[in-house]
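Data first, discussion second: the structure below is written as structure tokens.
Then we have subunit A:
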Amino acid sequence: MILKSLFVFFALAFSATASLAEDLKLAVTTSFANSGLAEILLPAIAEDTGINVQLLIVGTGQALALGQAGDVDAVLVHARAAEEAFIAAGHATHRREIMYNDFVLIGPAPDPAGVASAPAAAAALELIALARAPFVSRGDESGTHLAEKALWAAAGIEPQGDWYRSVGQGMGAALNTASGMDAYILSDRASWLNFGNKGNLALLFSGDPAMFNQYAYLPVNPANHPHVRADLAATLEDWLTGDHARALIDGYLLSGEQLFHFNATPD
Partner candidate 1 sequence: MGNIWQGLTEAARLVLHLDADLLEITARSLQVTLSATVIAALIGLPTGAWLAVSRFRARRVVVATMNALMGLPPVVVGLLVYMLFSRSGPLGVLGLLFTPAAMIIAQVIIIAPIMASISHQAIRELWADYHDLLISLNASRVQRIRALLWDGRRSLLTAALAGFGRAIGEVGAIMIVGGNIDHATRVLTTAIALETGKGNLALALGLGFVLIALAMAVNLALHFLTRTETSGRW
Partner candidate 2 sequence: MVAPILPMIMSQAVLRRGGHRILGPVTLTLEGRGITIVLGPNGAGKTSLLRAMHGLDRLRSGSVSWAVPTEAARKRQAFVFQTPILMRRSVRDCIAFPLTLAGHSRRDARQQASAMAERVGLAGHLDQPAQSLSGGERQKMAIARALVCAPQVLFLDEPCANLDGRSTAEIEAILLAAREGGTRIVMATHNVGQARRLADDVLFVHRGLLHESGPAAGFFSNPQTPEARAHLQGDLLS
């Protein structure tokens, strides 16, 4: 009796590892996962190509590390400099731009720093620094954090002081923190729109081209890791840059707003 139930345990425990479908592991960033677009794309991918995409939702840094180790077959991230270094090191064969969305500046609705009327993103950050208004930074070397650092650099400010809170967490946790302390924060638009715990926060500033956020797809180099499903990764790349993907990406609305802009170029 005990042996029998043991057997059932082990059978259950390892059955999930022996799946028959064609699984492809794709590391994506939290901002992509939070957008909800994945729930639209994955079923369509499965239907069109038979590929069951398994998403690993991590920061850009960890996504690239997973690709480097060969633990995923491809990555979908948004940090151009890091991507290019990744390719230069030979971890991926190439990068393929798929789409972009944008970052938005979130803050307490009364807007004590007055960023809503700022002329540009850099100027908005400058106002926050001047007012020493609380600002939450991801602080995790994610794509969003890298974008934030680029904007501070553009403003010529090295943010420090007790108003600048680096939380070292994902987008959602950082938004929860900002909501809890009525702080300003840079977020991707999708995460913001899907975020359920807005509290006093509101979208205060957006639209500066400096805040555009380009997503790129990088298949892991099969020369380093013979086991990666380069064939499936190539199929997925074709699909992501194709017409069905364009229609789904451009047509994806959240709260009535278009989130992503398809900009892949054909081969």
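The criterion applied here is as follows: a contact is a pair of C-beta atoms (placed from the backbone, for glycine too) under 8 Å apart; a residue touches a chain by one contact, two chains touch by 3 or more; residues count from 1.
In picking the candidates, the idea was that all candidates are chains of the complex that A comes from, given by their letters.
What you see is a predicted model, and the numbers here were worked out from it, not measured in a lab.
Comparing candidates 1 or 2 against subunit A, the one that touches it in this complex is 1.
Within the complex, the subunit A residues that touch candidate 1 are 6, 9-10, 12-14, 16-17, 23, 25, 30, 34, 54-57, 68-71, 170-173, 175-176, 179, 194-198, 225, 227.
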